[in-house]
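A single protein chain has been removed from this complex, and every other one stays in its place.
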Amino acid sequence: MYFASDNSAPVHPKIMEGLARANNGYASGYGNDATTRQAQAMIRELFEAPEAAVYFVATGTAANALALASHIAPWQGIYCHPLAHIEEDECGAPEFYAGGAKLVLIDGKDGKMDPANLRHRIENTGNVGVHNIQRGAVSITNVTEAGTVYNLNEIQALTAIAREYKLPVHLDGARFANAMVALGCTPAEMTWKSGIDVVSFGGTKNGCMGVEAVIIFDPAKAWEFELRRKRGGHLCSKNRFLAAQMEAYLTDGLWVRLAKHANAMGSLLATGLEKIESVTFQHPQQANMLFCGWPRAGHELAQAAGSMYYPWPAEYPETGPADEFLTARLVTSWASTPQDVDKFLELIAHTG
Amino acid sequence: MYFASDNSAPVHPKIMEGLARANNGYASGYGNDATTRQAQAMIRELFEAPEAAVYFVATGTAANALALASHIAPWQGIYCHPLAHIEEDECGAPEFYAGGAKLVLIDGKDGKMDPANLRHRIENTGNVGVHNIQRGAVSITNVTEAGTVYNLNEIQALTAIAREYKLPVHLDGARFANAMVALGCTPAEMTWKSGIDVVSFGGTKNGCMGVEAVIIFDPAKAWEFELRRKRGGHLCSKNRFLAAQMEAYLTDGLWVRLAKHANAMGSLLATGLEKIESVTFQHPQQANMLFCGWPRAGHELAQAAGSMYYPWPAEYPETGPADEFLTARLVTSWASTPQDVDKFLELIAHTG
Amino acid sequence: MYFASDNSAPVHPKIMEGLARANNGYASGYGNDATTRQAQAMIRELFEAPEAAVYFVATGTAANALALASHIAPWQGIYCHPLAHIEEDECGAPEFYAGGAKLVLIDGKDGKMDPANLRHRIENTGNVGVHNIQRGAVSITNVTEAGTVYNLNEIQALTAIAREYKLPVHLDGARFANAMVALGCTPAEMTWKSGIDVVSFGGTKNGCMGVEAVIIFDPAKAWEFELRRKRGGHLCSKNRFLAAQMEAYLTDGLWVRLAKHANAMGSLLATGLEKIESVTFQHPQQANMLFCGWPRAGHELAQAAGSMYYPWPAEYPETGPADEFLTARLVTSWASTPQDVDKFLELIAHTG
Partner (left out) sequence: MYFASDNSAPVHPKIMEGLARANNGYASGYGNDATTRQAQAMIRELFEAPEAAVYFVATGTAANALALASHIAPWQGIYCHPLAHIEEDECGAPEFYAGGAKLVLIDGKDGKMDPANLRHRIENTGNVGVHNIQRGAVSITNVTEAGTVYNLNEIQALTAIAREYKLPVHLDGARFANAMVALGCTPAEMTWKSGIDVVSFGGTKNGCMGVEAVIIFDPAKAWEFELRRKRGGHLCSKNRFLAAQMEAYLTDGLWVRLAKHANAMGSLLATGLEKIESVTFQHPQQANMLFCGWPRAGHELAQAAGSMYYPWPAEYPETGPADEFLTARLVTSWASTPQDVDKFLELIAHTG
């Protein structure tokens, strides 16, 4: 009953096999090797983007911060949701990498930026000469940090506004696969066909050991990214072992299968919880991350039985006295099992 | 005949086994797991430093830049040799992480800072109030970028000066093991017992997949380091897989054996080359990295036979017309074989 | 009828005389001169702070950014109101000087941070280990950017919270004098006696040519400030001419007289506007800056007659159709005259 985070799951055996396969004799360092080229080619093909620049880094924070810093100037803003990982969970990495840029928060329901709010804030940025920060980039998170999924129309509503103001759009796809299978679309549809310029394409949360690809559709930004990556200490000498994970991840649709499983476990959990009267959902379940609350007694029982998950600050609507009703974040992963879900549901139902 | 770099060698099988061992069920992220605690404990014991703060990052540049940034202010200098990796090979990572600090170059023979030069520059830093940068940290590289090894007396001569001015001392130990086995000393003797405050303890160049430990002997700097690591995107969610490499690396003296082998191959190579009349050494061979030159014909033959190594800018003493006599950097590793060395020597001898 | 900004007013003749007086033969540079020492001593006496470190810089943005950067780390937050000058009008200077820190916005009525909001955000900062930015400094603006004045109780309510969490408090006093005369208190009461640690003490908007003092009550931060000032290019070689302005400004209570006049002109304007039926105030008038709206026709008439002032984005409550009812910011200064105010009121009343 481990629902604390998808990055607590083990590495999928196929990824481990990929690492072993890559560990074959000498290879040039710093990405100048056959495995890296192969993984890059696979991504270009998957994304139908033959010109895209593709890089591998070990963490999502690195992917996001490097991608954003390569697309804005230090005196520009990054528009994102208040719950965005770049705002809440990276200890200021975007500000650090972008030389002191400002994250401009665009609120909206269920972890999604509201297009009208976005337009309003863009209109009111950089319109008084040098005095305020200038318009920069838009950063969308999908799956959102509320566990919901922007559909293609919602993505396009935001990117259309960005386009109007000639602003680049970044996609934080730490859970790219989970969003994509939820939408039933292609990688290209979820990205450049919907107006995304640069993607953090996550692997770590979906079965890899530690790898995220950064995909830059306009290669004009590639060289700057490479310099920033090196300067940030994110260019691995034995780069083949980042690439090998990605290669295994993308081979034979492994990544899609793992995400489908994780989402299915999320749905199983949600369906079960919805049936329990005392459970209240904070956001709709759409992928592999759920936010819902129930009475304290249920939490105590679940934890006593060894369940792992994080309590969540339900800042927006308080749905009950704090000491009676507590909200949890539940995350399923490729490694979650129906047995675990069922056992967990039983515990909660018991007190519900 | 692969002498291009020790980071081009494959991962040692024992390290791969360690990764597989760590891939066992769920584990908390971000270093809060048993494998991480175990690897940290091993390092504290090896270094006889029960209070030391120990962290794992994926690259040497990250280790160096984070370690240095945690010990100086942006308006301070970092004293290092002109050939130091932090000066020559990190695209300004220390300056980036340290908020615009300055590397102050201390020349000296064979890649080693000259103590008199160090004292002179410290004396002439920050002695005119706010106008110049202030005294910061000293960074020593061992094995040096010239392939030589500072002995304990040489290290202590530098750290004594630093101590006098109350400056912290960083050791870039990307090839820590190679230096240590060359000196025949203990980890503690090569570090805190010789006045070192913070160490980049390399694993990647000596058989790991990608891990370096940062060891901070005075834990007062630990929290700042942790924040800088996160903010730099260097805190891995599945941190256990960095730690697992380190654990396997340190188990049963694997790291020492691998370094001894690499150094032995370096000696074999050196001994053979010294016998060839046309070969001139730029620096004495003391570990697993050699710098020497020979006539162009020898290079052509070696390369035609598939040898891999980098030409080197022999900036200091030109030992012959550039088109006749070329200098090479030859690096041996845990994976080098006597057969490779012999074959290579034969090729060079043939034209010598 | 010039109400565009108090920094558009000329320099007061007494300040010009002060400059002439200081222009007397040679003087050591960089603040090591008698005029600087004299102005520093005057400030220490006025603020009843004999130990305070006192510096002069040419702009308010420099004062704020340097003061804040000297009190926080790059991974910390600065709590301020969404309308604060540091958030809205400095093109990211605090983020730049503080190495990529984050401004955390604390909303509240009439340009004042709400204490409950402040406490809530502090509680929710840095409480998840390294993942989020950490708690940093609180920055209060008085006179606020809404033209209102925090009274001593209101200041103390905020500083008490900061104190509880051991956070330093900065006061952006670009209009320090206007706030102080509005409150009828002493400089010490408005600052350290109310829990303020560091002050940007403005001169420029109240009759000086271009000088702001930074007053640091705890001199432990002084040396860092001096290095940051130099490094930011804000240490003037002919520093005596910054100090000379401040000396003249503080002599014989000139600064108090000028602020009283500016505030009196603000009151005169407010009293007159309140009598005009069509005029709606956005915030109460408490010093020398007013925010109010009236129908378009009145704006057209006023502008045709040569009035100068800025339209204002009345983002919060829309009080009428945008094309009918427009909000203005009106700022009075030491140079405003009752005649100007009366003439302006007549114009507005005419269409009201």
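Observations on the structure shown:
As written, the chain order gives the labels A, B and C, with residue 1 at the start of each chain.
Following the convention adopted for this analysis, contacts are C-beta pairs under 8 Å (C-beta built on N, C-alpha and C of every residue); 3 or more make two chains touch, one makes a residue touch a chain.
From a predicted model like this one, the values you see are computed outputs, not experimental measurements.
The residue from C:186, C:237 or C:271 that touches the chain not shown here is C:237.
Of the listed residues C:93, C:106, C:196 or C:258, the one in contact with the hidden chain in the full complex is C:93. When the omitted chain is restored, the residue from B:92, B:272 or B:295 that touches it is B:92.
From the options A:99, A:147, A:173 or A:298, the residue with contact to the chain not on display is A:99.
What subunit B contributes to its contact with the hidden chain is residues 74-75, 88-92, 95-96, 98-103, 124, 130-134, 313, 315. Contact between subunit C and the absent chain runs through residues 2, 4-5, 7-11, 16, 19-20, 23-29, 57-66, 90-93, 96-97, 204-205, 209-210, 227, 230-238, 241, 308, 335. In the full complex, subunit A touches the hidden chain at residues 30, 73-75, 99, 129-131, 134, 224, 226-231, 235.
What we mean here is this: only the chains that are shown with their structure count from here on.
We define each chain's centre as the mean of its Cα atoms; on that basis subunit A and subunit B are separated by 35 Å.
Computed centre separation for the pair subunit B/subunit C is 51 angstrom, with centres defined by C-alpha atoms. Along subunit A, residues 90-92, 96 each make contact with two or more other chains.
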